[in-house]
Structure formats: structure tokens, C-alpha cells
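So the structure is just underneath, and the comments pick up after that.
So, chain A:
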Amino acid sequence: MDFLKDPLKVAADWLLGIFSGWGMPDLWAQVLIGFLGIFILVALLMVLDIFLVWIERKVVSRFQSRIGPNRLGPFGLIQPFADIIKLLIKEDTTPEGADRTLYNLAPILSMMSVLILWAVVPLAPSILGVDLNIGVLYIIAAGAIGTLSIIMAGWSSNNKYSLIGAFREAAVMLSFEIPMLTVMLIPTIFAGSMGIGAITQAQDTWNFFLAPLAAVIFLIAAIAELGRSPFDMGEAESELVSGYNIEYSGMKFGMFYAGELLHAFTFGGFWAILFFGGYRFFGLEQVSAFLAIAILFFKAFIGYWIIMWVKYTLLRIRIDHMLAFNWKFLTPVAFVLLMTTALMNALLADASNWLYIGGMFLSNILVAWISLEVARSASRWERERVEGTGYAARRTE
Partner candidate 1 sequence: MTVDQIIFLVIAAGTLIAAFRVVTTGNLIHAAFWLIAALFGVAAIFAILHASFLAVVQVVVYIGAISMLFIFAVMLTRKDMRDQGPQLNRNWGFGAFLAALAFAGLVFLVHGWSGVAKTASAFPSDFDAVGALGNALVSPDAYVLPFEVASVLLVAALIGAVYVAYNRK
Partner candidate 2 sequence: MSTETIIWLIPLPPALAFFLIVLFTNRNKALSHTIAIGAALLSWLGSMIVFARALGVERLGERPFTSSINWLATGDTWFKIGVLVDPLTALTLFFVAWTVLMIFIYSVGYHNFGQPEGDHDHKGLPPHGATVEEHGSKHVVPSVEPMYSRFFAFIGLFAFGMFTLVVSDNLLTLFVGWEIMGLCSYLLIGFWYGKKSARDAAVKAFMTTRIGDVFMLLGIAYLYSVTGALSFREIFTETTLHTLQIIPSGVLGFSTAGLIGLLLFIGTVGKSAQFPLHVWLPDAMEGPTPVSAMIHAATMVSAGVYTVIRMFPLLSLDTQTMSVIAFIGAFTALFAATIALAQNDIKRVLAYSTISQLGFMIAALGIGAYIAAVFHLITHAFFKALLFLGSGSVIHGMEHGVFHTGKHEVDPQDMFNMGGLKNKMPITFWTFLIGGFALSGFPIVTAGFWSKDEILADAFAHNLPVFLTLAVAAFLTAFYTMRQITLTFLGEPRTEEARHAHETPWTMTIPLIILSVFAIGFGWIGIPEHFPLLGGLVPNWLHEFVGGTLAEHPEAVEFSWTPLLTSLVVALGGLGLGYLFYRNVNSPAEDKLQLGFLKNKYYVDEIYNAVFVKPAIWFADKVVYQIMDKGFIDGILHLFGPGTQGIGDGIRNYFDLPFINRFLGDGSANVTYFSGEKLRVIQTGRIQQYLMLALILFLAIGAILYFFVFSV
């Protein structure tokens, strides 16, 4: 039963036994096992990534009333492998005047910024890469590296489109980090810790019921952070051809592409972890670590599916609208929500569980309603000013 409960420890003990049997010093063996663990995790993720391509294509087809890949293998399952082979054997071009080092470094950093996120993901009660007590900040830090890779790619390509794309994307990512970090502090308040593991453990009630508005803001900010439609400023096929990765081909492009998909899936996962209890599901996670992982992945897929749903439903927003939306709406709402939550948390500290949940939920709804009303009246004002009707126009005359 131990293996089912805590497979990692059983496997590590087994490996340690083998390595010491070979006469390897303890420290080296530990380091080697650590590396092996990382390697296995990354390998599994990359395999998952390949299937994400297939999932993405299947889902978008369904949204668009098509069937999607269906020729190669059952349900077209082999199709992504064919894609990989195509990418691998494609000519790898570097534009003239490109900054070679940065040009080659960018896709690696892009992939890396996603993969290092998995270091703090609690897959099961016993399986957790690093229980960083600042996990929430760590997620943002990894996002910062993603921004860096995009700027690198955009600049080093020596291409105006890619530079503009990179600028836009960097501006968006920098801006949306703020509401994202702010709402991530709300689960932190509930858990009393920034550690992702602690946040998962603390969710006897899913944070979504305590802070529905925070969950929504997090999802919006995450979509912007991912650079996915409706916030796909960096790529914007119809304006910038393909944005910051225009000059990349072959596997380098493949890394950007795979990075983006995995990133989306990862943020679906974080959404699940921060607001939907992560691997927890009515105690099922205690039965077996594998079950816990399955629960987490199921939830992550739901989040991922919602992100896809948004992507293939909404149109792209203009860059200035988007930034204005962030700075003038999302960020203030996130701040107000954070303050409200902190206040309610202090006020309801001694309240019964149901009162606490109800109070939190209602305060969220209230903040959401008020902010929507404010936004509505602001937009009405703007519309009347532009149309030259109403009070705004008379005022400015």
C-alpha cells in the first residue's frame, strides 16, 4: 500500500538502495535521484504537451463545427507526432542581422519559464517538488522570465513586427501581473501562507466559494499573461503576422508553441490549485497518490478547457483598451477585493464556518456588483461624450 500512498518515497528509497549498492556516496546518490525525478517529470510533461496539441486542435474544431484531425491513428491521435517530426526536420533559419545568442536563448527561456513552474506544483499530498514558502511569488517570478524570453525573441529577430509584438506582449504581461499577484494574495490570506502546498491543504472549502471574484480575475489575468486570445497582442496574426516569433522556424518555433500550450495547461492547473482545492476531492486524494494526481489533472483540464473556450470565442481587443481595462478596472478591483477580503477575514475571524463562507461570498459578490456598476456608468459617460449626448457632453461644452 505504501507505493500507492507515497510512490515517490518508495521509488527514491529503492533507487538509493541500488546506488549505494554500487558504492556511490550518499550525497551523490541523492543529487542523482533528484535529477532523475526532474527528468521524469519534465519528460512526462513534454509527452503531455504533445497530446495538448491534439486536444487543442480537437477542441477548436468542435467549437468551429469541424471534426479536426481524424486520419492518422484513432481519432487522429498520431497527428501530433507527425507534427513534431515535421518541426524537427524543417530548416532552421536565422534572419540576417539577428543577435544569435539571444535569438537561440529565447525559446529555451520560454520553455524554461513554464517548466520551472512545475517545481512548486503539489501533485499529491506527498508529491511536491519544492514546498517553497513563497510559492505564489515564485509563479510571478517565472512569469517574469517568460516576459524576458519574449522581449529577447522580439529584439534579437531584427524584425519590426516581432519587436512590436514583443513590446506589446511585454507591456501586457507586466500590467496583468499586478492584478494577478493581488488576487493570488487572497488564497494566501485564507491559507496564512504563500506556499502552494499549504494553500491546497487549507482548502477545506474551495477558495472559489470564498472568493469567486478573485477566481475570475485570476483567470482573466492568466489569459492575458498567456498571451492568448482575446489578449493575444504579441502574436496578433492579422496585424503582426505572427508577432514576436515570426522569424522562428523548426523546433525553435515548436518550443514557443509547446511552451504556450503547456503554459495554458499549467495555469489551468494553478487555477484549480488556488481556487478549486488542487488535488483535494472529498478525501479521495488520501486513497492513493495516483488518484490525487488524476484529480488535479482533471481539474486542470477543466481550467484549460475554459481558457480554450474563451480563446476560440472572443475577438481580440485593441491594445489600448486592454491596458486601460487592466489599469483602470482590473487592478483597482483587485486591490479593493484584496482589502475587502483582508477586512472581512479579520472581522469574521471568530465567526462560525458557514457565516465565514457566506460573508466572504457575499462581500465578493458585492464588490463585483459595485465595480460593474461603476464600469457601466463610466462607459456610459464615455459613450455619451463621444456621441455628444447626455450630461457628459453638456459638461464639456
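Going forward, a contact is a pair of C-beta atoms (placed from the backbone, for glycine too) under 8 Å apart; a residue touches a chain by one contact, two chains touch by 3 or more; residues count from 1.
Selection criteria: all candidates are chains of the complex that A comes from, given by their letters.
All of these numbers come straight from a predicted model, not from anything done at the bench.
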Taking the stated C-beta criterion, I'd like to know which one of 1 or 2 contacts chain A in the complex.
1
Parts of chain A lying in touch with candidate 1, wherever the complex brings them together
99, 102, 132-134, 137-138, 140-141, 143-145, 147-148, 151-152, 155, 158, 163, 167, 170, 174, 177, 194
